[in-house]
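Encoded as structure tokens, the structure appears first; notes follow it.
All protein chains but one are shown in place.
Let's turn to subunit A:
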């Protein structure tokens, strides 16, 4: 083996070990998370009661899909319900007894699932068209940048800070934009979403939610 080949092999092995060590040392244990998602925290409803057996959520209840979301994002949201940076009495009650490790496990479990494929909701086509324009072009004259600027290509999310919003239930998107607007959700120190949410009119929120819910969460 010449030096160059040796280098390539070493790098590949290095990457392999790095990959393995990352998954071993990752904070959450999805198997434990799956158990917890069915059992609950001892005093509240289990995750799956509202978020469904596959983490697909429920439009009527404004329960978001959480399957396939970024693991660290999910963990931070769970944590935020414990610290009241997100205010939701039901969520807080259902998870207040979980330890940090258990929250990590639950996040790892739901992150490991495939995003739902059949969430697409229908709505009035005029509303969806208006929403599409806002989501992908924005309304710069009112200083509303397009959602996709931060939520990434096809609005399917970037990382732990910028979650996927495509295919999310419209009821939940609407609820959350209003939560940013009213100060009920304070999980971002830089206030990126809060600033935009506060400029959105009720009609614009309807339109954005309707459009995002109409597009697929994943390929």
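Things worth noting here:
Following the convention adopted for this analysis, a contact is a pair of C-beta atoms (placed from the backbone, for glycine too) under 8 Å apart; a residue touches a chain by one contact, two chains touch by 3 or more; residues count from 1.
Keep this in mind: contacts and distances are computed from a predicted model.
Going by its UniProt record, the hidden chain of the complex is named "Cytochrome C" among "NADH-quinone oxidoreductase subunit N", "ABC transporter substrate-binding protein", "Cytochrome C" or "PadR family transcriptional regulator".
Across A:43, A:117 or A:149, the single residue that touches the chain missing here is A:149. Of the candidate positions A:90, A:120 or A:137, contact with the hidden chain is made by A:137.
Take subunit A: the residues that touch the chain left off the picture are 137-138, 140-141, 143-145, 149-150, 152-153, 156-159, 161-162, 188-192, 194-199.
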